[in-house]
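All protein chains but one are shown at their positions in the complex.
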Amino acid sequence: MPIARGLRGIGARVVNGVWRIGFGARFFMMTLFYSGMSFRRFRLTVRELFFTGVMSLIIILVAGLFVGIVLGMQGYETLKRYGSESALGTLVALSLVRELGPVLAALLFASRAGSAMTAEIGLMKATEQISAMEMMAVNPIARVVAPRFWAGVISMPLLAAMFSAMGVFGGYMVGVVMIGVDEGSFWSQMQSAVDFQHDILNGVIKSLVFGVAVTVISLFEGYDAPPTAEGVSGATTRTVVQSSLAILLLDVILTAFMFRGD
Amino acid sequence: MERTTLDLWVGMFVVAGFGALMVLAFKVGNLSTYNVSQSYQLQAYFDNIGGLKAQASVKSAGVLVGRVTDVKLDTTLYKARVTMNIDKRYQFPKDTFANILTSGLLGEQYIGLMPGGDEVMLKDGEEFKKTQSAVVLEDLIGKFLYGKAEDSK
Partner (left out) sequence: MLSEALVEIRDVNFAYDSRPILKGINMSFPKGRLIAIMGLSGCGKTTLLRHIGGVLKPTKGYVKVDGQVIHELDQDGLYRMRRKMGMLFQFGALFTDMTVFDNVAFQMREHTDLPEEIIRDLVMMKLHAVGLYGTQNLMPAELSGGMARRVALARTIALDPMLIMYDEPFAGLDPISLTVVGQLIRRLNDALGATSIVVTHDVQESLKIVDYIYFVSDGAIIAEGTADDIRASGEAFVHQFVYGEMDGPIPFHYPAGDFNLDLGVKDQRGAA
């Protein structure tokens, strides 16, 4: 009965998925519960900040610059048709601060730092380092997972801000320095259109939410990975796929709440 | 515990991150012209606000002086009550005109303030007595067509 088997397969997948969601939620709560050590011994978190934040810096800065340059060129092309080249600054800044900065930085972060976290924790589990730690009466959630979680949550908004700042700089280079849009109107229109609370703070909130989502997914996938080479490589792939989907889905929800157009 | 190069890198990362946030706040955004504690509230009633929204700018002689914080329908007067935060540095006479204007033909709507000659200035919580509603493009086009039709009779 191939149909019955197919149905049973779908059923099993759904049950397994729900199971994992529950387990993931408990994992997240445990991480929060055992976060004390991440702050009492902040050095542990600083170390992870290096591996998640500093190591993602180059790719974020370069990508931000490129995105800004492209926005500058495309934006100019479009705005020129309506004779509003002076709004280029507004276009570049709003696109970056509200959307592209948080979203693209989070996507890059997921594939750069998130996948590395999954692989690291998955391998620690496969080589029994996690069990060894438990046998030494050290809680691996507190010692290994929580510092990575907080490092990710702290780095994400900072990386997104750097991405946006680099992007605005790229747009400025293209628009003002190369094409010759009036510098004064570039900045002043941008400043009068970009609101600190409405645009910048909301962008920071977005990137915080993405940071939580990406690190929880990455850490959970690593922790839940079957202790084999295929298990870890599969988990790494899942981290990138699930994080990306989560970022985009959360972006839809957050945007709907934040920019309802009222 | 000794300091390591790792600490230095992380320190630089955090400083650069907050630096970028500052740049966004002051150079890209309007935090330099935006200070909640240094502002006061004014209100105005309009018959029709057109497409005016919260966060719209309030300008006087083209200079940004504040922002719309709230738009509500007053159900006793059936008029739109617009609340705005105005920068403390700018004071306006009692007989200032508040108009809803549009930047460009299809641009965003904002409130333009045209100061009168009164000696007494508006204080926190007071309202503009003289207002002019938004020009609604549909009405304008309607009028224009209607006028044409009248003419051709």
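Note that the chains take the letters A and B in the order they are written out, and that residue 1 is the start of every chain.
Assume a contact is a pair of C-beta atoms (placed from the backbone, for glycine too) under 8 Å apart; a residue touches a chain by one contact, two chains touch by 3 or more.
Keep in mind it's a predicted model, so treat the numbers as computed, not measured.
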item	value
Visible chains that the absent chain touches, using the contact criterion stated earlier	A
Options A:7, A:62 or A:138, residue touching the unrepresented chain	A:138
Sole contact to the chain not displayed, among A:77, A:128 or A:183	A:128
Chain A residues that touch the omitted chain in the full complex	120, 123-124, 127-129, 131-139, 143
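As a working rule, only the chains that are shown with their structure count from here on.
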item	value
Inter-centroid spacing, chain B versus chain A (mean Cα positions, whole Å)	33
Contact footprint of chain B on chain A as seen in their complex	43, 46-47, 49-50, 53-54, 57, 84, 93, 97, 154-155, 157-159, 161-162, 164-166, 168, 187, 190-192, 194-200, 203-204, 261-262
Of chain B, residues touching chain A in the complex	1, 6-7, 9-10, 12-14, 16-21, 23-25, 27-34, 53-55, 57, 64, 67, 104
